[in-house]
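With one protein chain removed, the remaining protein chains of the complex are shown where they sit.
So that you can tell them apart, the chains are marked A, B and C in the order they are listed, and the count of residues begins at 1 in each.
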Amino acid sequence: MNLSSFKEIALKYKVIFFDAYGVLRTHKGILPGVKEMLGFLAENDIAFYILTNDASRSPELLAKVYQEADIDEINEQKIISSGMLAREYIQNKVQKGRIVYLGTEASAHYIEHEGLNTVSIKDLDLDNCQDISALILLDDEGYDWNVDLNKTLNLLRKQAIPVIVANTDVTYPVTKKDVAISVGAVGNMLEVLARKTFIRFGKPDSQIFSFAYEYCTKEHAVTKNDILMVGDSLATDIIGGNKFGFDTCLVLTGNILPDNYDLMIQSLGIIPDYICESVAT
Amino acid sequence: MNLSSFKEIALKYKVIFFDAYGVLRTHKGILPGVKEMLGFLAENDIAFYILTNDASRSPELLAKVYQEADIDEINEQKIISSGMLAREYIQNKVQKGRIVYLGTEASAHYIEHEGLNTVSIKDLDLDNCQDISALILLDDEGYDWNVDLNKTLNLLRKQAIPVIVANTDVTYPVTKKDVAISVGAVGNMLEVLARKTFIRFGKPDSQIFSFAYEYCTKEHAVTKNDILMVGDSLATDIIGGNKFGFDTCLVLTGNILPDNYDLMIQSLGIIPDYICESVAT
Amino acid sequence: MNLSSFKEIALKYKVIFFDAYGVLRTHKGILPGVKEMLGFLAENDIAFYILTNDASRSPELLAKVYQEADIDEINEQKIISSGMLAREYIQNKVQKGRIVYLGTEASAHYIEHEGLNTVSIKDLDLDNCQDISALILLDDEGYDWNVDLNKTLNLLRKQAIPVIVANTDVTYPVTKKDVAISVGAVGNMLEVLARKTFIRFGKPDSQIFSFAYEYCTKEHAVTKNDILMVGDSLATDIIGGNKFGFDTCLVLTGNILPDNYDLMIQSLGIIPDYICESVAT
Partner (left out) sequence: MNLSSFKEIALKYKVIFFDAYGVLRTHKGILPGVKEMLGFLAENDIAFYILTNDASRSPELLAKVYQEADIDEINEQKIISSGMLAREYIQNKVQKGRIVYLGTEASAHYIEHEGLNTVSIKDLDLDNCQDISALILLDDEGYDWNVDLNKTLNLLRKQAIPVIVANTDVTYPVTKKDVAISVGAVGNMLEVLARKTFIRFGKPDSQIFSFAYEYCTKEHAVTKNDILMVGDSLATDIIGGNKFGFDTCLVLTGNILPDNYDLMIQSLGIIPDYICESVAT
């Protein structure tokens, strides 16, 4: 497949969904040209949102990173995170009791709402857990894996409760070469050990696309054909966007490098509608 | 959990989504009381739809089974099948070439539309497959597994194309005791062998719930809280409905028997909002 | 890693275990230089055996292919097949009843012995299966997948019996480009559907190496350090040989091509002691 100019493609759509990491930013900061590109979208009346598998921080805090880099186009209303789906689930389906979370206090933001108590796994007393009504995995930080993953497993052996994994990613990049294990991988391990079926939110699962679609149709009169999903990962952004019925655009600033995108597309059989070197092109 | 009366529960909702098999019918025919129950819904202005993991026949043919049993309340407009999602995918994402299908001619209904050619795997010539643009698994019947599953695998080794599995079930009941292997299980085997990522439509994946929700909001002014999902299977109907944000009701006329529903709920950690002996209660 | 001369390496060992397919033969016949190489081994008093994941034919029939190509060095005593382990299991652990097999009559050779009756899945009557004491998967041919895999699954739902998969391979090559689905893949599908734990024999599982080691130490006074395992597949021959404690040699005439063996070794982390272009070098 040939490379296209991102701006030329963008002009065909009314709304653009961006993945965050590898598309707008990397471990080194905001990618070059992102501010200009967002200005171009504004000039041409093209709306945009950011779809991110991130439940470690509130949309407000996630937006702050961009604002500190002088990109005021991105505020919390622009951000749709997998944590927001977990919050919706909790609000709809958990009416009472305490919710145990794996994550930092910043991540617990997603599950705090009226009438529900939350408790970090690190503070849970297993001898006093009859009122626990749900378990939610938000972040890989904020608790001691050696101690608290055992505690989590034993909680699931005692109580029949729904388990929500608010981030489907299994790793995330921390430097140019190194990665960290994400809470999605921790969830996969615990699900096998506990012999339960966990509920997962995040790309490529279609519910985050459905959530984003409903979210943006409240502000814009669009159909699926008016929306372009832009991502750096075939196995999350592109296949998920394709399946939900959006057009899709792969960019080569993250997971997939310019010299092997063709091989990856061939070997996975996941085919984007467009490929661009970056969103700045 | 205690058993409830289905009719009492139904009165709390504006729309009800029913699973078909194990809820409205079994291998022996329509379950007793279904016609009366649908009359009760009509009297009380409660709408309903059937959500089924079935891509073997068109909604029209699926509805016929009920009509032949004198249940005229069910017509093709009431039926939402996983095959319809596959059709939507094909219409949105496959613009040219030929589509290969695994299934009967009746199942091929879902993928026939203007400008696209379809070919059964049993008629495909592997030496002449450069124009194949997608593969879709619709039914376990209509082709020779010994010959055509090998052909399918070799097609996927030659061509980088999207693969759609239009039914996520792995088995289906054929008599009181016996089951048959469903095309979902065939898809799982081929996906591992071909080292690709297939696209699956059907419960518990949220896209069929999203599709059904959009479908019914065109006819009724409802929100997720107005909808009840009724099913006989914790691992598809109930967890899928829960995750999408619907209230859920387990019935004991299918997969799960009256004497072990509590054990199943405990061991899987999948918790319905209600449990009823049948939809006739 | 650098390429070595196979004959130079061979001189360091007393016994050599060869994989068959991709090492000594391919779909086109015996590889060039094999006869000469076996002569070289004989001159230098180096014994050899063939270790093959094949339960479709008796060692006698497997040897015939070589003899018809004038390679008289290979007779049935030289061949150790995964079918022989299945036979040993049946002899040790199944004392009565009938054994159902999936395979051709030629494959049933492995399970026929005094006092036991065997029945092909295609001839089994499910209404008369109380005396079935074991199920064994021998070959992908000899039965109708559409009909008989359903029958197999329903047998496993009725009877608690051990299931033996006599070939761990999931595909095998049939032409230069095409493969066929092996009975190992059928076993993987059935195991998930039946929710049982099957017993598998064949590389890379260590039992075939243990069997071969015991077999050859009856004829030769050797230790593990005297034995070289030669194969074309990192994931079966090499890792299995390494794990059992043999030295290992990868040849590039089969699964792994000369231009990407380094990449494969790096990416899998499976490291042979030697690499040779072919056994003829």
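Heads up, the rule we're going with is that a residue touches a chain if its C-beta (ideal position, glycine included) is under 8 Å from a C-beta of that chain, and two chains touch if they have at least 3 such contacts.
What you see is a predicted model, and the numbers here were worked out from it, not measured in a lab.
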item: Chains on display which the left-out chain touches in the complete complex; value: A, C
item: Option touching the unshown chain, where C:50, C:137, C:199 or C:230 are the choices; value: C:199
item: Residue among A:12, A:27, A:157 or A:220 that touches the chain left out of view; value: A:157
item: Missing-chain contacts mapped onto subunit C; value: 88-89, 92-93, 156, 160-163, 194-197, 199, 205-207, 210, 224-225, 235, 239, 242-245, 265-271
item: Contacts of subunit A with the absent chain, listed as residue ranges; value: 126, 140-141, 144-146, 149-150, 153-154, 157-158, 170-171, 177-181, 185-186, 188-189, 192-193
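We adopt the following convention: only the chains that are shown with their structure count from here on.
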item: Arrangement of touching chains [line / ring / star / complete / other]; value: line
item: Copies subunit B and subunit A - interface residue numbers shared by over half, same or different; value: same
item: Averaged-CA centre spacing for the pair subunit B and subunit A, given as whole angstrom; value: 28
item: Multi-partner residues of subunit A (each touching 2 or more other chains); value: none
